[in-house]
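This report refers to the structure that appears directly beneath it.
This part shows chain A:
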Amino acid sequence: MTQIHVRSSLLVLALALALLALGPLLLGRSEIRYLTDLFVLIAVAQLWNLLAGYLGIVSIGQHAFVGLGTYGFFALTQLFGVHPFLSLALAFPIGCLVALPSFLLLARLRLAYFAIASWVLAEVLMLVLGQRPEFGGGTGSSFATETIRMFGAGVNDRIATSYWLCLGMLGVVMGSMLLLLTSRAGLAIRALRDDETAAVAAGINPLLTRAVLFSLCGGMLAVIGALDTLQKLRISPAGSFSLQDWTVMIIFVVVIGGLGTVSGPIVGAIAFVVFRETLSDFGPLYLAAMGVLAIGVMLFEPRGLVVILARTVKSLRARRNGLAGGA
Partner candidate 1 sequence: MTTDASRPLLEVSDLHLRYGGLRALDGVSLTVNRRETVAVLGANGAGKSSLIKAIYGVEPFSAGQILFDGVAVSGRSPNQMARAGIGLVPEGRKIFPSLSVEENIRLGAAIGGHDSADVDRVFEIFPELKERRHVQGTLVSGGQQQMIAIGRALMARPRLLLCDEISLGLAPTVVDRLYDVIGDLVAEGMAVLIVEQETNRALKSSERYYCLLEGRVTAQGRSAEADQDEITRAYFGGDHD
Partner candidate 2 sequence: MTDIANVVIQGVLLGGLFAIYALGLSLVFGVLRIVNIAHGDVLVLVAYVALVICDSFSISPFLALLALIPLALLGGFAFQVGVFERVDRRDPLVPMLVAFGFAVVIQNGLLLLFGTNPRKLDAGAIEQLGVSPFPGINVSVLAVMILVIAIVLIAIFQAILYRSRFGIRVRAVSDSEENARLIGVDITATFRKAFMMVMLTVAVGAVLMGIKTNFDPFSGASRLLIAFEVVVIGGLGNLWGTLAAGIVIGLAQMVGASIDVSYQTLAGHLVFLVILLIRPQGLFPKVVG
């Protein structure tokens, strides 16, 4: 039963990815950009969801690893002359190697404190890297044209490459998450958040499991940071280590969509993009509105939009059935 379930969800994922891969051939430039943003948003949200919703690791310092990937990619390509595609891949071990000791340090704190301490760590990373003259200090630095050209000669080519890369990354994130959660260890991992003793009884070492997965998430975030910087074409401490973009909004996306579900971050990300586009004329108002929405969800249905939607559909269907029965 579970095997079939796993296979079918992986099949759905593969189909969706294949369909979306046709995007650059069919869509206009702004739609492509739009979707690229959405892929990145969902990928980052999914990683936060894995940590907070399944493993019980609440971090508000995820922007540290995105920024680290960005700066690492810049250092490799611009300072050491490494090939950009190789540099993209190398962002992964860089992220893992920094995330692992970070986790072991912060894991000495209880859940609640972990969150804020991870933020302190992100600040430290930003302040240290942001002050190095090699990276242009506080103002940041741009990529050399020849690096950018490696990803496509014209703007359209580059946008398409970026689209495919981000889609691929989303596929990697979603695929590995599905495989992990449905694996034999996955059931025990799911228990980590609510019932650590049950996870231990199932043969899981909580600290080791969390450390390894936190570290892998750090690596993936670093790759995502490197991919994202290809669209922005420059690095800066405030932009690359943006608390708002990579942590605040991500948490809202997961919370609004539904923490601890695979579909939650997807629903949340779509709701977020719709929200942003509708209210973007009002400046910071849309952020405040997101905050209000998140508070509302937490107060009235902490399981998020996914559950609210499911319930609405159910009651609508029940009403229709009721009407049909009455007629």
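Selection criteria: all candidates are chains of the complex that A comes from, given by their letters.
Basically, a residue touches a chain if its C-beta (ideal position, glycine included) is under 8 Å from a C-beta of that chain, and two chains touch if they have at least 3 such contacts; residues count from 1.
Not measured: the values here are computed from a predicted model.
Peer 1: Going by the C-beta definition already given, which one of 1 or 2 is in contact with chain A within this complex?
Peer 2: 2
Peer 1: Please output the residues of chain A touching candidate 2 within their complex, sorted ascending.
Peer 2: 52, 58, 60, 105-106, 108-109, 111-113, 115-117, 119-121, 123-124, 127-128, 131, 243, 248, 251-252, 255, 259, 283-285, 287-288, 290-292, 294-295, 298-299, 302
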